[in-house]
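Removed: one protein chain of the complex. Kept in place: all other protein chains.
Here is chain A:
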Amino acid sequence: MALNRDFVGRTYPAAGTYEVARVKIKEFAAAIGDDNPIYRDPEAARAAGHPDVIAPPTFPIVFTLSGAAEALADPEFGLNFAMVVHGEQRFEYTRPIYAGDELKCTSTISEIRSVGRNELVTVTSDVTTVQGEPVCRTHNLLIERGGAA
């Protein structure tokens, strides 16, 4: 079933904020096999010129999709999750993410297009501090196999 184009441009603020914890960064770094002390030791991070432990570049995947999850799950949108694969991912940074950051995430269904038998949907998420300082923007392209058939 084709995805509902009426959803293009719809914006979904995530409920609440995401508090970046040192232990979560440490867990994520361990899960990607990276033993860099800058991800675990505040002293090592400060010695490298950072205010606190820094997050790996792909860390925002942990919280950026939550805002769009509700939209993607709306039956009116028509997405069959069983057929979804991850097509592309991008992270654009204004500044790094640090332990102690309290972040807000607003996701937008920015594009829907058909390629062959597949439906492609791009979700763009803007991440800011609770004070409104821009931190990063992520782009997540999902492919629904056979969705346009």
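Rule of thumb we're sticking to: a contact is a pair of C-beta atoms (placed from the backbone, for glycine too) under 8 Å apart; a residue touches a chain by one contact, two chains touch by 3 or more; residues count from 1.
Here, contacts and distances are computed from a predicted model.
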Should one name the undisplayed chain from "NitT/TauT family transport system ATP-binding protein", "Alpha-ketoacid dehydrogenase subunit beta", "STAS domain-containing protein" or "MaoC family dehydratase" using UniProt, the answer is "MaoC family dehydratase"
Can you work out which residue in A:Ala30, A:Val115, A:Val130 or A:Ala149 touches the chain that's missing from view?
-> A:Ala30
Of the residues listed, A:Leu3, A:Val20, A:Ile38 or A:Val123, which one is in contact with the missing chain?
-> A:Ile38
The one residue from A:Leu3, A:Val20 or A:Ile54 touching the chain left out of view is A:Ile54
Residue list for chain A contacting the dropped chain reads 27-28, 30-34, 36, 38-39, 48-50, 54-58, 61-62, 82, 85-93, 96, 139
